[in-house]
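Got a structure for you, questions after.
Every protein chain but one is kept in place in this view of the complex.
As written, the chains take the letters A and B, and residue 1 is the first residue of each chain.
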Amino acid sequence: MKEQNLADLEAAFNEKLKQDIRIEPKDWMPDAYRKTLIRQISQHAHSEIVGMLPEGNWITRAPNLRRKAVLLAKVQDEAGHGQYLYSAMETLGFSREQSIDDMHTGKAKYSSIFNYPTLTWADMGAVGWLVDGAAIMNQVPLCRTSYGPYARAMVRICKEESFHQRQGYEIMCTLMKGSEDQKAMAQDALNRFWWPALMMFGPSDAESTHTQQSIDWKIKRHTNDELRQMFVDASVPQAQLIGLTIPDPDLKWNEERGHYDFGEIDWEEFKQVVSGNGPCNAERIAARVKAKEEGMWVREAAMAYAEKKKAKKAS
Amino acid sequence: MKNNLFTYTLRIADDSLILGQRLSEWCGHGPIIEEDIALTNIALDLIGQATSLLEYAAVAENKGRSADDLAFLRFENQYFNTQLVEQKNGDFAVTIVRQWIFDTFRLPFYEALQHSSDKQLAAIAEKSLKETKYHWKHSSEWIIRMGDGTEESNKRVNDALILLWKFSDELFYMDDVDKELISQGIAVDLETLRPAFNERIHYVLQQATLQLPDSKWKLSGGRQGRHTEHFGHLIAEMQYMQRAYPNMEW
Partner (left out) sequence: MAGKEWPLWEVFIRSKQGLNHKHVGSIHAADAEMAVENARDVYTRRSEGISIWVVESSQVFASDPADSDALFEPANSKIYRHPTFYEVPDGVGHM
C-alpha cells in the first residue's frame, strides 16, 4: 500500500472515531487497534467462561428450587455472554479456538476475580452483587465502544445482566434478614470479596499501560480509577442499607470530592493473582482444559458425521 | 394412609428433579460452549417441571409440606425416581444415552398425560411436552452423530447403551398406585406406551448404525425407594444447605 493511501485511511478512521461513527468488521483499521480489541474482547469473553466455574460450584448445592433455577440460568447466561463476545472477536479475523488455547496456556488473561474460591452460599450473593455490579460498571460505557460488533454484544449483555446483580443483592438481603449464622455468612462473604472486587477494575491509572490509547480509540470510555470510584460510591450505601460493614477502616465520605475515600488496594496480591498465583488459578485453567480435552472426541464425532452426510447428499 | 395421587405425582417429579440435578453438574464443563448452554437449558426445563410437580404433590399430600420440603428433606428411600435418571454423568455419551432413553419415554408419556382427568397434571404435561419434544430431538440427533460419527464415538455410545439399557424397563414400572389411578382416568397406562417407545428407539438406533445390547437383564427399584449406591451422594450434596441450616429462608 502506498504511504499516501495509508495516511488517507488512517485519517478517515480517526475522523470516524471523532464523529462517534462505529467501526465495522470490514472497515480499514490500524493493526494496533485490531490487536487491542482482540486482546480486550477475548479477555472479556474468557472471563465470562471461567466465571461460570466459581458459581457453578454451588448449583448442585443451591438451598431451594427457586435459587437453583436462578443460579443455573445465571451461569448459563455467562456462557451465552462469552459466546456473544467470542462472536464479536471472530469478526476481527481471530478464531475462537486459538483464543481459548491462548487462555489455557496463560498467554491470554481473564478477570482475576474468578481465581478466588466460593466457600459458602453467601458467596453467590456477594458474587452477584459485587462482581456483577463491578462488571456492569465496566460494561455499560462499553455499549458505546467504537467497534460495532463489540458495542452490540455489550448492549445485549447489559440488558441481560441486569437481573444478575439484583439476584445477588437479593440473596444478601435475605441472609441479613435471617439468623445470626446467616448474617455472619453474608458478612464473611463481603469481607472476602470486597477487595478482589475493587481489583477487578485493574491497575491504577498511573500504572495502567493501555488506558490512554484505548480511550483515544474509544475502546474504553472511562479510566480504571474512575470506574472503581463509581463502584465504591454505588456499593457503600447498598451495604449500609442492609446492615453490612465494608471491610475498610479508611472508608469515609469526602464532602469536598463528593465521593467516598477508600483504603489502598493490596497491589502485590493483585499482581500475584494476575500472574497465576491466586487461590484457584490452577484449578480454573485445569477445569477448562479438561472440558476441552474430554470434549475433543465429541466435536470430532459431530464433524465426521456432518461430513459423511454432506458426502451422501453430493453423491 | 395411602395417597395415590401424591405418590404418582411424586414419582414423575422425582424423575425430573434428579435428572435435572445430574445435568446441572455439566454447567461450565460441557464439550463446547454451545452444548454447555444446551445441556443447561434441558436442566432448567427439568427443574421447572420438578417444581410444578412437587408443588402439586405438596397440595395432594395436604400435610403442610412445601415443594422445597419435598425436594430437600426426604431420606434416600423416600425418593421414587427411576434408577436410570440417577446414574452418574460419565462421559458425554453416557449423559446423552441416559437423556435419550428418558426423553423417548417421556414423549409418549406426556402426550398421554395431557388427557388426564386431573386438570393440573394435564396442564403440567401439556407444557412439559413442548420442552420434551425439543429434548428428544436434541438427544436423538446426538445419538445419531455419535453412532455414525467416528470409531471412537461409536464405541463410546455403544458402551453407554450397554451400561444404561438395563435401567430402561423401570420407566414402565406400574403397581396398585397406577392401577387405581388409571381406573379413574388420572394416570397413564404405561404398557400402552411401549409400541411408541420401541418404535422411536429403533428408528434412531438404525440411523445411528447402533443396536440394543443383547442382554435382556433388567434392573429396577427406584420406584419403591431402592436406589443405586451413588444416589446417597447426590442427595447429600443437594440437601447440604437445608440439612446444615434447618428452617431458614434463603
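Assume a contact is a pair of C-beta atoms (placed from the backbone, for glycine too) under 8 Å apart; a residue touches a chain by one contact, two chains touch by 3 or more.
A quick note: this is a predicted structure, and the numbers were derived from the prediction, not measured.
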Contact residue for the chain not shown (choose from A:Arg39, A:Arg61 or A:Arg96): A:Arg96
Which residue of B:Ile12, B:Ala38 or B:Ile235 touches the chain not shown here: B:Ala38
For chain A, residues in touch with the removed chain: 24, 26-28, 76-77, 80, 83-84, 87-88, 90, 95-97, 149, 152-153, 156, 160, 296, 299-300, 302-306, 309
Hidden partner chain, residues of chain B it touches: 32-35, 37-38, 41, 137-138, 141, 145
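Following the convention adopted for this analysis, only the chains that are shown with their structure count from here on.
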Contact footprint of chain B on chain A as seen in their complex: 49, 52-53, 56, 59-69, 72-73, 75-76, 79-80, 82-83, 86, 121, 171, 174, 177-179, 181-182, 287, 290-291, 294-302, 304-305, 308
Complex interface listing, chain B residues touching chain A: 21, 24-25, 27-37, 40-41, 43-44, 47-48, 50-51, 54, 67-68, 71-72, 91-92, 144-146, 148-150, 152-153, 156, 237-238, 240-242, 245, 248-250
